[in-house]
Every structure is written in C-alpha cells, then in structure tokens.
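Please find one structure pasted underneath; my questions will follow.
One protein chain omitted, others in place.
On to subunit A.
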Amino acid sequence: MFKFHYRLERSAIGLVAFIILVASIGGFIEIAPLFTIDETVEKAEDMRVFTPLEVAGRNIYIREGCYACHSQMIRTLRDEVDRYGPYSLAVESQYDHPQLWGSKRTGPDLARLGNKYSDSWHTAHLYNPRDLVPQSKMPAYRWLLRDQLRTDDLGNQLAALRAVGVPYTDEQIANAARDAYGQANPDSAEAPGVAERYGEATNIRAFDGNQGPLTDMDALVAYLQMLGTLTDAAFTTETAEAE
C-alpha cells in the first residue's frame, strides 16, 4: 500500500509536484465551478457602477483602513437582517475590486449605510466621532476636510477597473474628473452629466457641506452614502422568494 509513497519520497521534485496536485483538488472542485454556475452571482439589471467620486471615496476607505473595523456583509441570520436590513447578495459587490466584506466588526456593519444618516452627520462624525457619539472609540479623521481630492488620475482608475471587468464606457472614463467635480457641486455645469452617465439614482449633493473644490471628505461621504443603493436586488429578491 505504501510502496508508491516510499518511492515518491525519494524524488524531491516528484514529491513537490504531487503535493501541489493533491492540494489543488479541493480548490479545483470548490472554486472552479463557481465561474460556470449561473446562480453564483444573481442577475440585477439595475446594478450601476461606482461614479468616479465614489471610486475615489472607496480608495480613501481602503487607505484609512475602515475595513479593519467595519464589515460590508449582512449575513443570512435573523438578528443581522433585523438590525441592518436585507442580507447581502453577491451581485451587490460585483464591481468591488477587491471586495470589502471585511470579517471584523469593532464598529457596525456598513453594507446598507447609504442615505441612513445625513451628509452633515457623516462629515461631523468623521471629523470627530465623539462630538456625536460620546462613547465611540472610532478615530477622528480631521484631515479629510482639509485635504484636496486628487481627481486627475480618476480616468486611469476607471480604466484599470474596466480592465478587470467593470463595464465603464469610454465616455465615463473621459469625463471622470469632470463627473467627480459635478457630483459634489449640484449647482455647477458639470452636475447634469453625472446623472446622465450614472443614472438618476445617483446622489448629487455638496457632501462635505460646501460646494467648490473637492475634499477627501466629499469623496468618502459620497461613497458611504452610496453603500447598499447600487441595486434594489436585495430588496426585490427577498420579496420575490417569499412569495
């Protein structure tokens, strides 16, 4: 029974090759079919892509390490659905590269945070959480209001996302910096183009409370106010399956 193994152990390269082969069986059976099984990712016709400002906000979310304390994944458990809303679907993070589901909740889950609180609340809370929630242990992110947002590279960011499968159009990529400005300046000439290119459901507001030059705060609040609102799939799936 062990003869083959005794022989294999005498060939270093053969042993390594065989270890790789055996270890890959599990991955091959568990992971590979996910790419061909239809229901891995649900269909959502109304799913929209991130706007350039939201992409910039998402980069800040990653830069500041928000994912270390906040998850973006409502699990299929009664208490989570009761507290946060409909459980997360795979399609909702379809355009997240990489996904930011997280695995630890020092703070609450953020998957359905979009439009739960006002922009001014987010701005004040990020500036100093203790001003609004005295017992909060979240750090203060004061520089977000001070730092100007870099927008000249947003076209390249969208192009990079397109390379990994996010369906950005040439027009969206060409207008990235313009759309980022327009989304946080509702009275500007750039604003109507944002709704035109990204849909009427897009939030177009002065996120940090001031129109004019963009700050990091504009981008991060725009991103937070979008969470969970890219598609209604989670809400419609729940009612459709219940019937």
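FYI, a residue touches a chain if its C-beta (ideal position, glycine included) is under 8 Å from a C-beta of that chain, and two chains touch if they have at least 3 such contacts; residues count from 1.
We take it that contacts and distances are computed from a predicted model.
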Leaving aside the chains you can see, what is the UniProt protein name of the one that's missing? Options: "MucB/RseB N-terminal domain-containing protein", "Cbb3-type cytochrome c oxidase subunit", "ABC transporter permease" or "Electron transfer flavoprotein subunit beta". "Cbb3-type cytochrome c oxidase subunit"
Looking at A:14, A:33 or A:167, which makes contact with the chain not pictured? A:33
Of A:120, A:148 or A:169, which residue touches the hidden chain? A:120
Touching the absent chain: which residues on subunit A qualify? 29-30, 33-34, 36-39, 76-78, 81-83, 85, 87, 115-121, 124-125, 131-134, 238, 241-242
